[in-house]
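A single protein chain has been removed from this complex, and every other one stays in its place.
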């Protein structure tokens, strides 16, 4: 279902791409916090299509309308905060044929199986990337709350196609890098990588095709001790929200799949004292040990498959006639959603981290 | 926390490596099912250390004692099934120094931060691989329930160090392959891979080091329509249990991280009719679209970091003196836990799939 | 928090009395259902203040705006349904003094303790009876879904002050009684009781005082087998939603507190066969045994304390000055909210019952 039930922060996301609105109800925010709505809108802009030439030409206004949760002075009042974003600029006619002929590698078919004839096929209904907007509202607020506690989260495009960006670790990313990423239209650390990636995307677009990619995300200032063992570890909670972002097919923490080929002597991170703080010389563990944060930067990477909606003719079936059929998808589709997914990944991490942070003081009465 | 709250199946796992017992309470099993305890014990044997020469010499008896949930005829009676396994063959003295000098890349340090002085350091307490035993009890039962519904799950070692096994897809794995895997002491599809992997493990062991690896898991006979959109998709639920297995640092579905480098035209899976059934010609999506199963085999891979407990001397710190210190770990430790993790991965997938299966009939009143 | 997490139906209610809107997000509704919005609006009207002379003169429009969850044909599409009701006709100035001088027996004080200065004091913020509107949207939809399955729920005012109405059992209530209740401005079974109650309310109103009461609720056509033992029984789930209605201070099922004075021989309900159906000659158990429905009508009663906001001067304290203070509440307040609470009680029962009904087919694979 479209809910995230953390221990303290509970979200309900609603909406379909062509319903009157998409939105979110967030329960568990503390009272007395002043949400910076300018900052939140700027964060939302980073995911809005139409902002940059390489994305979907569909122009969505991501104007947030707050329905509840603030008192007359505009501070959070401790009770659920609900917000919505109206859907405008929709063109339902684009989607009629998809009810019968599902798009390969898209949720058209599985939604048909699950919901039957009543499934809202328009714009992918509730499987649309549009639903990442309310996720970003909630995550954007959590990012601000975390920042007020000294915790900072940033993400960038690590890879598009087979072109790699530099990593946070490689550039020894600092505040300037992070600020630049947040203001960038195309968030990468290396200018050269940006050029090559944009070329690759343009090339795919011209061919009526699409590209996938990888996003790297890093949280700094994270205190040690967040998360619980076993099924409520930080990896579990982050993964359970991240897989709610469309097109995600994998997640890895620290060295991730690369750790699999290493020996323990290579992968282990030695502890050392930095003044009175315990740190590790390397950070292969990505800031999480036994599901609990260690105080080192929390680092993870998310794999996005290429957008399934491509212009090239594809083989599919007619669900009504139960026979093979060809499909050519009309309409406007993003050749690469990875740049837009970057703030979504930050949002997901923020929700999981803030939920865990609210627990920090509870284990030692 | 040590609970898994699916919609229908709810597990509570308890225990520490050196507590009197480890165990599980499973709520939501249907009434009237005859659990095959011989089959369950055989499944548990696949994870028990000491069974094979290459694993930890610690001999655990994985004898399951059922405390509740069965009626006088031995059938499930619909109310919670609780079972435990006594801890024997423990040697607490091995662990004293670890209270002060944490093992690199191990949960010693983070548990100390979270629980303070009261943390049960013995044998890694509740972070021990021993806790996979109760997970396997629950998963083993779910595997039997799924089998009775025509759903089959099998896993194998896909990689150890840099040595790859063949994949399920490559060998077009059938019932014979699967049976062989379940009876194998070292579950791989290729005899050559087995030899090379065993050599690599032996080599690491001699060096007082350890190796990581990857497990591939595949479920067949899965009906389309399982799972819910967004945060309750099959990827979310499988991932949230999988990350509860110690040493897991990554998970990917279908093509996973490889999909990131592909174009849509390469990664999309074309639909076609096979009689009256909708299938896909390729299975890059790994059986899940939009969080919901498509009916194609559900395939995923899990990355395991190398065991952190190695014999080689390492750099660490003394938490009491707040200064750098050396650490040499005594005791018996597995150089590679990947073979033992194979049934754990099947167990995790089984719990998530069975929980989703129980929902299948609910969306069309 | 303002969420109800049933096994299948999950609600998030948001809003404060003076926020832009109140609303609800409902997850778990089946796809393909045609909600009758005229019937839903008629249901909402039964709780709207201003409709009858004896209630609050504040006129709220309870116009429901659906934000998501319906497809282009207006049927539920299986994904979350979110709806809101705009708050109009508010007069914030009425509430300024209450920030410092809390109303006796009202949540002003406890909200102040919990949320501090940021608490939205206007109109009781999130503790307002206004929040029963979104509860009724969700419950109204569940009532329609239940009706389509042959389950019917009706409630009436059982008591106001010390004036008793007849009970469902006493009048052997049938369809005509139920229809009359739903169309009634003041839902009671006995015309005489209505007169006396209205007099009592008018008398209290003139005195600047208020009255409490009891609501009786009955569900018929309930199949046996709904609910789970122990903590997820029907009593537990109904109670956990009912206590979310403001002013509720007690709930009892079947004979309830009266059962406490009886002997087993008087309270037990004998089983007998009615054709092929198992029934009970009396229904002291109120349709629930061991938390599970028996097939007999499910009957319960809810106690409402008298409205705490009365015009009579009261003793209170000044929270800022930490000294005793007098309080005279201005503004418009209902002398008796019991008539308006009747549909809220039906709504709560409907949500709990529908959630349990969705589970009915799962225990016998």
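Labels A, B and C are assigned to the chains in the order they are written; within every chain, residues are numbered from 1.
Operating definition for what follows: contacts are C-beta pairs under 8 Å (C-beta built on N, C-alpha and C of every residue); 3 or more make two chains touch, one makes a residue touch a chain.
This one's a predicted model, so the numbers in the text were calculated from it and none came from an experiment.
**Student:** Of the residues listed, C:113, C:171 or C:192, which one is in contact with the missing chain?
**Tutor:** Reading the full complex, the residue touching the unseen chain is C:113.
**Student:** Which residue among C:187, C:233 or C:297 touches the omitted chain?
**Tutor:** C:233
**Student:** Using the touch rule from the top, list residues of chain C that touch the missing partner.
**Tutor:** Chain C touches the chain not shown through residues 1-4, 13, 102, 104-107, 109-111, 113-116, 126-127, 131, 159, 161-162, 204, 207, 209-214, 224-225, 228-233, 235-237, 239-241, 243-244, 246, 248-257, 259-273, 276, 278, 280-281, 284-286, 288-295, 303-310, 312, 314-317, 319, 322-324, 363-364.
**Student:** I need the residue numbers on chain B that touch the omitted chain, in ascending order.
**Tutor:** Counting over the whole complex, chain B touches the hidden chain at residues 1-3, 5, 10, 12-16, 18-23, 25, 27-28, 31-32, 65-73, 75-82, 84, 92, 114-122, 125-126.
**Student:** For chain A, which residues reach the chain that was dropped from this view?
**Tutor:** The list for chain A reads 7-8, 30-33, 78-79, 145, 148-149, 229, 358, 361-365.
In this text, only the chains that are shown with their structure count from here on.
**Student:** If chain A and chain C share one sequence, what is the angle of the rotation that overlays their CA atoms, in steps of 5 degrees?
**Tutor:** 180
**Student:** With chain centres defined as mean CA positions, report which chain is farthest from chain B.
**Tutor:** C
**Student:** If you average the Cα atoms of each chain, whose average lands nearest the overall Cα average?
**Tutor:** Going by the distance between chain centres and the overall C-alpha centre, it is A.
**Student:** At what distance in angstrom does the C-alpha mean of chain C lie from that of chain B?
**Tutor:** Chain centroid spacing, chain B to chain C, equals 46 Å.
**Student:** Centroid from C-alpha atoms only, then distance chain A to chain B, rounded to Å. What do you get?
**Tutor:** 26
**Student:** Show the residues in chain A shared as contacts by 2 or more other chains, in ascending order.
**Tutor:** Within chain A, residues 1-3, 13, 111, 114-116, 126 contact more than one other chain.
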